[in-house]
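Report on the structure given below.
We show some of the complex, not the whole, and keep each chain where it was.
Chain lettering (A, B and C) follows the sequence in which the chains are written, and residue indices restart at 1 in each chain.
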Amino acid sequence: MNSKLSHYDPAGKVSMVDVGSKAETERTATARAYVVLNKAVLEALPANKKGDPLEVARIAGIMAAKKTSELIPLCHPLPLTRIDINLTLDDNGVEIVATASTVARTGVEMEAMTAASVAALTVYDMTKALDKSIEIREIHLVEKTGGKSGHFRREEGK
Amino acid sequence: MNSKLSHYDPAGKVSMVDVGSKAETERTATARAYVVLNKAVLEALPANKKGDPLEVARIAGIMAAKKTSELIPLCHPLPLTRIDINLTLDDNGVEIVATASTVARTGVEMEAMTAASVAALTVYDMTKALDKSIEIREIHLVEKTGGKSGHFRREEGK
Amino acid sequence: MNSKLSHYDPAGKVSMVDVGSKAETERTATARAYVVLNKAVLEALPANKKGDPLEVARIAGIMAAKKTSELIPLCHPLPLTRIDINLTLDDNGVEIVATASTVARTGVEMEAMTAASVAALTVYDMTKALDKSIEIREIHLVEKTGGKSGHFRREEGK
């Protein structure tokens, strides 16, 4: 484990740190978000024949992943090679799992986190007329591969 | 309470619905997010003299609020008149409260939600080297004023 | 009819001309595009159960309308109050009709044209693996209301 905050130079100053000497390798990251929905929303979702709100959220998440380095100040711009988003309805809401990949000098953790977050915000936006108490919960990294720090997988139940 | 999903026309088709005949009134919304941080991060944060990560997150949240209609597909573009973000450290992490205001034909709920979410993602990004199990939790609307639907305030403890 | 090019000042120099003294009125514009598709594509479209390409195109068109003033150099930024896009399959392809509205000092003709064009480009992108000879045809203004120049409606068959 690293002993310091990210994106700081030795003098403690914020910077987009130099990754120029790192190797270009394949890197992937998967993030998860969960949107708690009430019964009214859960019943309305499958009833809407055209323009499934979950499809709108999927598109929004994919497009947001491509904007990550515009949104997160110290993120390096990366040529994403893949973005894949799954939305699954269950009894309490919708689970969002977003995976991003690249072949680059730094990882795509923030791209996966951003995709999951914006997909969740879009589910919220599409359903908010039916429920003002909707909550987005538990956005976290699930898995990460590639790069010097190697493979990471979140422990279940954490 | 409305009986249908947002952003759908009578035929069930997604659209950016017509707000042209609504009155231009002052509207505000406040959203909250919470980032759970471990001890290593909580100790590192005040130790960094220059470039406080919470300040970076505040700037990122303000700038993201202005990008809301680019990120959330069916959001109307709005001339924001105010964005204010508070980040407060406590024993378990950082609480983010974002308030947005406008004088417009539709509300700023998504602007406040987006500001809180991107500020949370930035806190995550600035601290992730110290803790891979960071989690963003409980992004929700706190309060909303203005417009036809009137004043809304989330019940405490919900 | 005007006797000169748009977006030029009296000296013949390109500028974003001053609309500050014009009245804020409700304005709408409708534009149309047509994408010619071959049989293979026309048969594949309804067979795809999830993620209808025409829905993806609709979202892309709506989001592009909001980017019009970023894409078209001399366009004024406008607070769009509505964007609505219809895509209709027929025997030769898909017809796209996009309507934009605003309450502003200048019109939304370019917003409707941009929405129709980017929806058409997205249909092309989603189907190009099945047909390299796809063609986008006949992007034009259908109707325009509001503003000093008044109501315009394109003659049929033109």
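Brief remarks on what is shown
The definition used in the following text is that a residue touches a chain if its C-beta (ideal position, glycine included) is under 8 Å from a C-beta of that chain, and two chains touch if they have at least 3 such contacts.
It should be emphasised that the depicted structure is a prediction, and the values quoted were computed from it without experimental measurement.
Assembly remark, whole complex in this entry with 3 chains visible in place, copy number of the identical chain is 6.
To be clear about the criterion, only the chains that are shown with their structure count from here on.
Taking only C-alpha atoms, you rotate subunit A by 180 degrees to land it on subunit B; that is to the nearest 5.
Taken over every residue number at the interface, the positions common to subunit B and subunit C amount to under half, indicating a different-residue contact. Taking the mean of the C-alpha atoms as each chain's centre, subunit B and subunit C sit 31 Å apart. Averaged Cα coordinates give subunit A a centre that lies 16 Å from the centre of subunit B. Multi-chain contact residues, meaning those touching two or more other chains, occur in subunit A at positions 50-51, 56, 59-60, 63. Taken in their complex, subunit A has these residues touching subunit B: 1-8, 11-14, 40-41, 44-45, 48-51, 53, 56, 59-60, 63-64, 67, 70-75, 109-110, 113-114, 117-118, 120-122, 124-130, 132-141, 144, 152, 154-155, 158.
Across the complex, subunit B is touched by residues 26, 55, 58-59, 62-63, 65-67, 79-86, 101-103 of subunit C. Those residues of subunit C that touch subunit A in the shared complex are 50-52, 55-56, 58-60, 63.
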